[in-house]
Structure formats: structure tokens, C-alpha cells
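If you scroll down you'll find the structure; I have some questions about it.
Of the protein chains in this complex, one is absent; all others appear in place.
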Amino acid sequence: MKKVDVVTFGETMVLFQSNQKVPLEYVHQFDKLIGGAESNVSIGLQRLGHSVGWFSKLGNDPFGRFILQFVRGEGVDTSACLFTDDASTGIFFKEKRSFDNTNVYYYRKNSAASLLKPSDLNEEYIANAKVLHLTGITPALSESCSETVFKAIEIAKRNDVLIVFDPNLRLKLWEEHQARSVFNQLAEKADVILPGLDEGEFMTGETTPEAIATTLIGNAKKTVIIKLGSKGSYYQTMDGDGYVPGFQVDNVVDPVGAGDGFAAGIISGILENEPLRKIVRRANAIGAMVVGVDGDVEGLPRQEEIEQFMNRDHGHRDVNR
Amino acid sequence: MKKVDVVTFGETMVLFQSNQKVPLEYVHQFDKLIGGAESNVSIGLQRLGHSVGWFSKLGNDPFGRFILQFVRGEGVDTSACLFTDDASTGIFFKEKRSFDNTNVYYYRKNSAASLLKPSDLNEEYIANAKVLHLTGITPALSESCSETVFKAIEIAKRNDVLIVFDPNLRLKLWEEHQARSVFNQLAEKADVILPGLDEGEFMTGETTPEAIATTLIGNAKKTVIIKLGSKGSYYQTMDGDGYVPGFQVDNVVDPVGAGDGFAAGIISGILENEPLRKIVRRANAIGAMVVGVDGDVEGLPRQEEIEQFMNRDHGHRDVNR
Amino acid sequence: MKKVDVVTFGETMVLFQSNQKVPLEYVHQFDKLIGGAESNVSIGLQRLGHSVGWFSKLGNDPFGRFILQFVRGEGVDTSACLFTDDASTGIFFKEKRSFDNTNVYYYRKNSAASLLKPSDLNEEYIANAKVLHLTGITPALSESCSETVFKAIEIAKRNDVLIVFDPNLRLKLWEEHQARSVFNQLAEKADVILPGLDEGEFMTGETTPEAIATTLIGNAKKTVIIKLGSKGSYYQTMDGDGYVPGFQVDNVVDPVGAGDGFAAGIISGILENEPLRKIVRRANAIGAMVVGVDGDVEGLPRQEEIEQFMNRDHGHRDVNR
Amino acid sequence: MKKVDVVTFGETMVLFQSNQKVPLEYVHQFDKLIGGAESNVSIGLQRLGHSVGWFSKLGNDPFGRFILQFVRGEGVDTSACLFTDDASTGIFFKEKRSFDNTNVYYYRKNSAASLLKPSDLNEEYIANAKVLHLTGITPALSESCSETVFKAIEIAKRNDVLIVFDPNLRLKLWEEHQARSVFNQLAEKADVILPGLDEGEFMTGETTPEAIATTLIGNAKKTVIIKLGSKGSYYQTMDGDGYVPGFQVDNVVDPVGAGDGFAAGIISGILENEPLRKIVRRANAIGAMVVGVDGDVEGLPRQEEIEQFMNRDHGHRDVNR
Amino acid sequence: MKKVDVVTFGETMVLFQSNQKVPLEYVHQFDKLIGGAESNVSIGLQRLGHSVGWFSKLGNDPFGRFILQFVRGEGVDTSACLFTDDASTGIFFKEKRSFDNTNVYYYRKNSAASLLKPSDLNEEYIANAKVLHLTGITPALSESCSETVFKAIEIAKRNDVLIVFDPNLRLKLWEEHQARSVFNQLAEKADVILPGLDEGEFMTGETTPEAIATTLIGNAKKTVIIKLGSKGSYYQTMDGDGYVPGFQVDNVVDPVGAGDGFAAGIISGILENEPLRKIVRRANAIGAMVVGVDGDVEGLPRQEEIEQFMNRDHGHRDVNR
Partner (left out) sequence: MKKVDVVTFGETMVLFQSNQKVPLEYVHQFDKLIGGAESNVSIGLQRLGHSVGWFSKLGNDPFGRFILQFVRGEGVDTSACLFTDDASTGIFFKEKRSFDNTNVYYYRKNSAASLLKPSDLNEEYIANAKVLHLTGITPALSESCSETVFKAIEIAKRNDVLIVFDPNLRLKLWEEHQARSVFNQLAEKADVILPGLDEGEFMTGETTPEAIATTLIGNAKKTVIIKLGSKGSYYQTMDGDGYVPGFQVDNVVDPVGAGDGFAAGIISGILENEPLRKIVRRANAIGAMVVGVDGDVEGLPRQEEIEQFMNRDHGHRDVNR
């Protein structure tokens, strides 16, 4: 198995959606895409020039093959991916309406990914990495998935692999109290925590970025970076804290995936040993770039595109002929 | 024939449109939908939990069958629908351009629905209802359609069925003076009148909501509710009057059908004996919800969706995962 | 609840498919349809002019609503349909390849329909019918579904409702020995059995139509009609037997749904008290007509279309202008 | 107005169709094309290198503009086209099913083209041509259309313009006895008559090509060429007669338009003074080429393509890389 | 060859694009359109009622035929178009992303149009016109194209044909210094110059509209009109100068083609001898109308549409039923 700098794992599903803003019962034609926080992060990192591995357990069916082809096609190492005949690849449907929230409909219960178990982990693969990226989705999928996450953490700890935890709260998957308890256990073991403001409040009961971060850090040597949407981000370490303003987006095409792009930006900066404030600023830029493009991963930028974006006059629009 | 609480009738046509904003000569592919003010109202009412019947005369052709299937599929009682071999089902095309008005192109002259005649009415069906809903489109379709509307009013009057009249002015279908004369006759016989501000001005020559309503009510025990677009509505009865502000819509996807959703909201409130101000507020909400979804009927809300909408923070957008 | 002449129940799912003949991993766009043997039969019967009710337990989600709208739109009585928040509506994907079998991929495990249970049955609804139609799919869905089928049979027996059983073997849903055992129990209780040749062989171990039918009938007053594909059908009762040749189909567009059209034809003939040979011939015609149209239900014919088809010169093709 | 070698006129409509073989009520998306026998012939002739003018009366609406753009885009002279605000452009829908005939649904009653009247004719335009092409559709559209056809014939006769008549029987447009009477009047005045076998039988009561032709010719100096479908054609003049075998078509994609391609081939041959047998053979080839391509005009060949087609090995299929 | 009032020539290519805002590697389906500044102008002028001829050298391939059909279909005289077997018709792809500029990808190197050469010009065709329209794209295509432009200017000069020059800077096609040098040569020979503000700055080094115009005019009897985007335009002649405000556009659908519509408006006004200020105002209106419609030419208005647009209340949106 190839050595990679970042390892991440978790469920990636096939996503079916339409551009029409109507309830799904009235949609006649669906486009097939993929969706998964961890694979989004892996693709984001690959596009920024890092070696990164993502794995999951996929169904031995066309949708599992599609996910593998897509992620592998992006240049992410998928050699640790597993296939099973015992369950189907999870899928979901996205419904876009303007008068209320976007809804998602999952067909992921007992999916192939939910069968991931501790013995599926390749210790060496994780041990060789510099960063292990985890989300709060995986422990919600099944008991064995939860055990797998904690086993991975144990391996990472034993091998001095930095642990980055992005909560990604999904209330359709588990009970609030369970989610809160597991999130706090994960936060305690993580070196870097990347909650949104809502998630920070959910975990700590605090309502300001400062208080959330202080609670999450406690006495540990941790970095907490809190996403504040269009307003940017707040970071805190034992050495200091600060707000980093966001980039203005004229036209939000699709907000999903911004957090994953942000995570990729943070991890990339860490790997490149950049100063934290600069890291956060670039992560903000990536998040802003992702929301301007349809799809979760299609808008993840390459390095030179980020620089263009950060330097440009955002009010100006031109055709590059 | 089933007993229903609301009866409405009128022409529903097959609608062909594209999402592209170009003149129709440049559109290569058209989607097939249905369009009809009265069937919109009937679907709106069914979705709010009422028993409602809609009928028309349809061509004995695939488009007539499609309309029947669609409206019946929504749970509206269509047992009073008639089919004819003597004419085709009416159809129309919608052209979306941003620099001027949306245009519609009708193929409805001498359509099946224009053959509706007084003897097509089932007296018992109307007599058993609590509300008869009528629009100003039907009398414009043909002489026999006009007679049918007045015959239906006569039946309703005789059986203490409340008459709700929504003008729906269509100047492509008849001469102004004809329309004005018929509208005023209908308004005189109606118990509830639901004009837009333009329509009220067209009917009365007055320009303020108050004066329009006063003129339309005269000395009669009527309710007039005037739609003011994004500003909300104005209502007047002999007992009092008032303005009810509208709900803000961030993103108008398709304005057509808002008035029909409004009418459904009013009739629903009447059936539930709600106070008028509350009725109008909910009708405003439904109108605002419809414009945020493509299509005339796709966005008509269910009861619980209206409550969510009325209570929510309109600036906040989230994915419900 | 409305009285209907035929009652049928079972899982109808949303079907996603594409016209492209490629493995599903390469399909980018999917069309949404519905698929379900029992609803196919109910639509077939409705189109032939009979009153028929179909029900299932549907998820309280857009796909459940779509199924209800579609079947109700066709004029089938759906008043006995149930909705649940405890499970999702089942869905499936069809993969068309020419070098081997068409594959289907199900997302139906623990679906809403699998939650159907004996207490969901409305005894009066079945008791008022003349025919109860059952397939061998329903008992495969879950233990409670199996119990529901046997409970329905008990109600039918008690009320002299004719039982028509169409095996519809689905080996992806259960073990062979289980399927065989349940099929034979159902066949024993049924008045009319409609196996394909393969299914007959699967149930009895016999290989000829005659021997299969003789085994299935035993000493009982039953009718067995065996579908022989393009060759037509074989029927046997205690009073006699015979082969009825099939109709030639120039161009098989989609073979799925032919058996359901056949079943609708048989039940229709029984309700109209036609002689068995004539019933089977018409059922053969319906089967042949269905395979010439895309989709399971789109090609189900109306009475006058069957007559045209049976009388016409099959080599002749013309544009009816 | 430009001088052209061939003049033809008649109604061209916008055609909506789908590739799916399902009844139209189940089609969700329609493609927009054009359809019209006379414009087909004009495009066929233009592609063969002749100067040709087509005209009609079109609605002053997007569909009228689309027809004009399409036909003019093909290089046909459309300077004689007329537009009216008094009626809409005719449209029609095509329904493809395999178990019976293709059906068409017209919205052409009182269409713009039906308003064509004798005074719309530009005498000089016809007088300057060598050939006037007419079909039996135009006189069926309205009384004034019929008069226009006979007026055009009169102009042609007076100016020694050759008259080619292609019956194109459309029984949805008029009564059989009317059609027969008008067809025979047109045939009497025409120099070249191009019936299909059915049409020839309809006009004369005769059943063999020979007898049909003999009846139509009578004592006049006429050419009759009877289309026999895949079997080819039969021609008869006062100087002799003969059968010309057709070209085998492996894969009939769309049979409509073959007759129009045939007519274009005949007229082209006449303009080039080719021997009749050679003319008919080439016309057969064009008809065979048209049925192998979707659409009425898309498959009309250029001269060099006809030669390739007539010379090639029809069993052989290759990619021309 | 027909006499036309305006002659323009230059490369028109087939354009492939999608509505999805994703990088092209993720686009699965492309629509086929055409794109070309000079043909846009010619279509704009034709729609305003002028006789106009456009020509190019096209590949003798389906894409060349498509361009010819499209432009000819619009009623532009294409009789001077040339076809070649020596090169393919140029094509290009448009990529829409919201976080940076729209990108275009050309396949036009050594295209058919780049083979245009001075001897391809029909002197009489240009000499008979009143206006010759030229863009700065053509001289960038090849040496022979550049020579052709200067030859055309020579013909125009000799025959008192007014020369209108619209720079249309395309930096992907040539070096900056080359472009600047050629643009200034063309500006010197032109009677009317239509730069955007950027282009004016590129050509002169000046940064204000006034200074740019003054530099470009020098001592000559020229008109310079500078496009200022949504702010409108600035014009200067030896007789005076002025700013003409633009029209507000609520919803920019597609900005490409606005400059070509503007040029068509200017030329149209010149042909109609309107006062300059009025000419510019109408040209501003056309530019504003074009950006509200998808596509380069689909939104080019007819005369009556411009008047409606200029007179209407821009905040008001209605369905014209």
C-alpha cells in the first residue's frame, strides 16, 4: 500500500439530484454525483498537491464502482478501499426548494460503509501518515463504525499522527445526546477541531466563538477553528486567538461542500507549516470558492486558482477569451 | 358522485415550457406540465386537507388523459370530468425572457373546455358543496361556458353554497368591455371576491384598495380581499377592514400560481371558520411559498409546511440532513 | 372506503432507469418511473373498465407521494393505502445491457412496504370484492408481509372472494426452498394460478405445461394458466385444457410488465364471464401489446385498442394522420 | 422577388415529438422540429442543387419565425412567405407506439396557413418557375386554400410551368368523397402524378399499379409514378412503363418524409432532363436514404451522397475515420 | 450577388456550452450554438430591418453547414460565404464558473476562417454597401486574414463606404504589442470606432473616456463611442461629446453579445440618419436587452421590442396572457 501524508475514511454515497426547485415527487430526471465529507476533503487536498488516501467499505455493485472510479480518478489513493457483497452502497437524494431548507433523503441504513469494523483498518497505512482526518458522521453510522473511529485514533496517537476532527453533525443519523457525547470524546482526543458555530454550541452549550473554543481546548495543546459562514472564521490555540474575515461571494450556487473545502485548506496549511492566520485565511478562500460552483467537489480549487481568487477584484466579471 | 366540500370548474390545459430564457423559436426541448387556475386551487385545497372536486371538459386525447391523471393523482375528485371527441384539449406554451413580460401562446380556441355547457352541470354535486369557486377565465372561453358559470351560480344560490370569485383577467381572451361587464355581474353575485389591485381597478375604476373594496361591496354582505403582491393583502367586510403584510421571498423562482394558492388559503380558512385576519395571513404565506418553487402546483404547501414557513427565520438556509 | 371489484396489494417502488445500454456506473442521468407487479395489474384492470383497489404501505416521503399520485392518477382506488414515518419507500434501479440479463438493484430492505402487517388489512374492503389478486413477491418481503398475505386469503375464503395467484418469483428476495414452500401453500389456496413455465417447473419439479398444471390442480377445482412467452399460453381446469397461441411482436421494446398485463387480462375476462379460451387469447394479446411500449404500465391497453390489435394486419405500419 | 426553378407552397407546422415509445400522456420532454410535405420537397431539391422557393402563410409568433428560419436556413427561397396576426402557426404532436400505427395530433384548425387565399399568390413568382409542385394537403385546409391551389394551377398552365402533383392523402382533414373528387381534378390538370399505391387505389378504385396509372393518364400526355414502398416504384407514360426496384434498408429509423424525398428526386431528374427510368431509380434511392435517418428533412441527401449510396455494398458498415 | 446595405465578415464558430456552473471536465452534456461577433452584428441589423450580408470561410463539414444554416435562417445574406475542404470549421467551448472569469477553450487554430485571403473578397459586394463593419478579431486569425481586412478597407475607402471598427480584443489570439499596433492602424482608417473602456485604454494608454476619444479622433472626422457597461456610453465627435446613461438590468443572464448588439444599434441608427445621442441611447437599450437572454443572438431585439423596453417600467413583471 502506498504511503500518503493524509488518511481519511468514511462513507461516500451516490447522490441523485436535479436542478429543478420542486419537491422530488415532481422531478422526472436525476443526475448522478457522489457525496461524502471525507472524500471531499481528500479530493480537496489532492488538488492542493498533497498525497492523500481515502477509504470506505463499498458495495460490490455499480454504485460502489462509480464511487471508487470517481475518487481514484481525482488522484486520491484508494488502495485501502474495501468491497463487500453483504450490503449495498449507500445512496441519497437531494431536494431543493427555496421556501424551506434543502432536504436530503438517505438510503444508507445498513449500507456497505456501515459494516466498516476495526479489523478493516490497516495500521501501517495510518501510521505512515502525518494527519488523520475524521468526521463526526462515521461514528453515527453503526456501532462497528464507531469502534473503527476510536481504533484509528488509537493508532494515530501511538504513531504521532496529528488528528483533525470536523464534527459534521447529522441529526438524522442519531440521537442528540449520543452525538454530543461522542463528539466531545472525539474533540478531546483530536489535535485540531473544526466546528461550525452551531456545532460548537451543540457540543459545549456556549454561544460565543471564544467561549466554545476555550471549552473545547481546556488545558490541552489543541487548535480550535470555528467556521462563521460568510463572516469568516475564529481560531484559538493556547498561544492566542483571532478572527479572520471571509471572502465575499456574489452568487452562492451551492453551499454544500464549503466546510470540506475549509478542512482541506486547514490540513494543507498544516502540512506546509504555514502560520495559523494565513492557513485560516486560505481556508476561508477555499470555502468561498466552493459555494460558487455546483457540486461538492467540482469547485475545489487548485493552488494557483486560490491565489488568483484571493488577489482579484471581486466585483469584476470578465470573459477570459 | 362523491360529496365534496368545494367545487370548482374551468379549463386546465397542458403547458409546454423550458427553463431557458430565450424566445421560443430558439428552444429545442420542452417540458410538459399542466396549467389551470381552478385545478391549481383544487390541488391547493386538497393539500390543505379538504375534500374538493374539479371538473372540465377534456379532449378524448393523450393530453386530456394527462390532465385527468395529474389532477386525480393529487387526490382531487375528478368524477364530474367530461370527455369529448368533438374538440382537442387546449394547450399553451410559456416563453420566459427577462427584459420584458413572460409571454404565453395559447392553442385553446374551440378547445374541449370551451364546449362546456349548462346541461353538463350536475346540480347535486354543486348543491352538496359548501363553497363554489369560480374564476373570470371560464366565461371568456365561449358563450356556452359563460352560461354554464351563471347556471352554476344559480344552483349555488339556491342551495346556500358560498360563492368565491377570483377575477383572473386574461385580456387575450376577450374584449375589455365584455370582461368588465361580466366581472361586475359575477362580483355582484359572489360572496367573496379576490381581485388583484390591477383587477380591482379594472372593474371599478377606483385606484386604492379601500375604494375598490367599498365599490365592490356596495350594500351587500360580501368579503373583498385585494392581493397587493409582495406587500400583502387588504381585506374589507361590512364589519371592518385591514392590511395584512406579506412574507418576504428571497428568491422568486416562478410567480405564476401565487394567486391560486392565495385563493386556496382563503377558502381553506373559511371552511375552518378561522378569523378573517388569520385567514388572510395564511393565504399570504401560501402565495409566498408558491413563488419559490418552479411550476404552478408543485409548490402548493401542506398544512405543516405553512406553519414551518410562517414561524421560521427567513434569512437562514440550511440543509436538513 | 369505496367498494371495488378487485383488490390487490403489494410493494410498488420508485424505479430509476436510463435508456442507455451501459453499466449503471456509466449512466449520468436517470428517469423516475414506478414499478410494482400488483399496481401494474390494478392499472391494467382499470384501463379495461373495472373498479379496482390497490394498496401498500408507503413511506411518508416524496417517493411515497409519487407512487400514490401515479396509481391514483390512473383511476385505481387507493383509499386503503397506508403511510408510515418508520421506513422509507422502496426504490430500485434497472441496468440494461445487451450481452446478458437486465439487472435490477434494490433499495427495499426494511422498506415501508415490508412493514405491512395483518392488522393493516381492512376486512370489509376485501370482503366486498369479487377477486383478490396476490403475487409471490409480498410474502418474500418480511415475516409480517407473509402473515398479511395469509390473513387476506383467510378473509377472501370466508367471503367467497376468488383468489388469483401470480407467483412472480424473485430469487434476490429469499431462499429457494422458502419460496417453493410458500408458493405451494399459496397455490393450494388459490382459485386461479398464473405461473410462467419456469415458475411452474420451480414449484412442481415438472417440465411440461400439462404436468405442471396437473400437479398444481391436484383434485381441486382450480384453473391453471401457464405463460409460454411468445408461444402463447396453456390452460388447464378439471374440465379440459388447451394451448392458445401468442401474438407476434415485431419489436420487443421492454419485456417487463407483460405478465402483469396478462394477469389483468385474465381477471378482466373472469369478471366478464367470458369463456376461458377467449379470456386467455385476450390476455395473450395484452401481454404482446405491453412489450412493444417502454415502461411497465404505459403500454397497458384500453378495450378498444385490444380489439384493434387482435384484428389488425401485424406486418403493416402506418402513420395515422 | 428572386427567380427560382421550382415553386411549392403549403402548410409547414412545428412538430413536437419524443424518442420514447409511449403514449403521449407519459412523455415528459418533447423535441421541437418542423414538418411539412412541401417544405420537405423544397429542402430536398435545394440539397440537390436546384433553386427552389417555398411559401406559406405563417403566424406572427415564435413558431412561425422558427419555420421561416429553418427553411430559409436550408437555402430555400422564402421571400414569398407571408405572416399574419390573425391566426397562430399550426403545430402537431407525434406519438410513437410499436403495437399500432404512429398517431399524430394536430393543432392546425384555422391555422395561419389555412388563411392562404388566391390573392396571396404572386403570379410572376410562379410564372418564372419551370415546375410547380402541389400536394393534396393544401386544398384540404380550407376553402380559400383550395381556391389558391386551383389559381396557382391556372397561372402555371398559362405560363407553361410543369405541374407535379403528389396526393398526400390526410383523412383527418376532410371527408373521403371530397378528397377523392379534388384529387381527381388535380390529377387531371397535373403533368406528373406521384401517388402511393393506396392513394392510387383511393383515387381510381383500381388495385394494380398498371391499371391505376392507365386510369390516371387517360388520353393525356402525363407521367404517373406509383410508389410501392420497399418494393420500389412503377412508372407509366404514353411511351411505355416499367418497374424500378427499391433499395434495401437495413434499419428503418423513421419512415416519414420518404415520399417527399422521392418527389424531390423526381423533380430534380426532370429539371436535369434525365431519362425517366434513371430518374425513378434515383428517387427510389433518396426515399431509402431518408428512412434511415431521424426526422423528415435531416436525411435528405446531397448529390454525392446519393451516388455513394447507390454504389455501395449495403451489408457493410464501417467507421469512416 | 445581392446588394446589401451593410457588409461584415469574420469567423463564426460553433459554440458548445452547458448551463451547469462547473469546470468543463465535470460537464456531461453540451448544447450546440454559434458564436461570432460579426454574425451577431449582422443578425442584430437584420432584426432591426436592414439588409445585411455576412461572410466567412467555413469548413465543408457539418459545423460549417450549421453556421451557414443558422445565419442564413436569420435572414442575413450569406451568398458571399465560402467553403473549403482544406480546414475544419472552428469551434469553442465555454466554461461558466462563478468564482472567476468565464473561460473559453478554442479549437480554431488553422481553422477554415483563418484561410480567408484578399482574393476571396468580392469587390462589388463591398462597394455596393453603405457600411463596412470590421472587428479586431479577424486580423488576429492569420496573416492572410489581416491582409484581407486591410484590402476590404481599401475597397471601402475607394467606394465611400463608411467603416465601423469594433476592437473586440482577444488576448488569447495574439501578442499585446501586435494587437495594439493593428488596432491603431484600423482605428486610423475607420470612420466610427466602438471600443470598450478597457480597449480604449489598451489602445491609447489614456484612462478617461474623454481622453481616449480625443486621442483616437486626432484631427480626423471620426466618431468614437465608448462602452461603459451598465453605466452607459460616452460619445465624441469633432462637433461635441456627451454621456448617455445605460438601462438598468435586473437580472444579467448572459453578458456576452451585448457589445455586438450595441454595434448593431449604432450602425442601424447611422443608416437611419438619427441624431447621435438618440442612436447611442438606442444602442444602450439593445445592449441591456441582450444581457437578459441566454445566448449571443437570441436576445437581439426587433424594433418594436426596443421601444417597449425603452418605455416600460423596469420594476414591473407580468405575464402577458
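Lettered A, B, C, D and E in written order, each chain numbered from 1.
Basically, a residue touches a chain if its C-beta (ideal position, glycine included) is under 8 Å from a C-beta of that chain, and two chains touch if they have at least 3 such contacts.
Computed from a predicted model, the values in this text were never measured in an experiment.
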- prompt: Which residue, A:H28, A:R72 or A:K151, contacts the hidden chain when the whole complex is considered?
  reply: A:R72
Contacting the left-out chain in the complete assembly, out of D:D5, D:D241, D:E274 or D:D294: D:D294
- prompt: In the complete complex, which positions of subunit A touch the hidden chain?
  reply: 68-70, 72-75
- request: Kindly note down the residues of subunit D that lie in touch with the hidden chain.
  value: 19, 249-251, 253, 288-289, 292-295, 298-299, 301, 305, 308-309, 312, 317-321
Query: List the subunit C residues touching the unshown chain?
result: 19-23, 26, 97-104, 170-172, 255-256
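Just so we're on the same page, only the chains that are shown with their structure count from here on.
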Task: Going by residue numbers, if over half of the contact pairs line up, that's a repeat, so tell me which of D-E, B-D or A-B repeats A-E.
output: A-B
Field: Length of the line joining the C-alpha centres of subunit A and subunit D, rounded to whole Å
entry: 63
Task: Can you tell me which residues of subunit B touch two or more of the remaining chains?
output: 23, 69
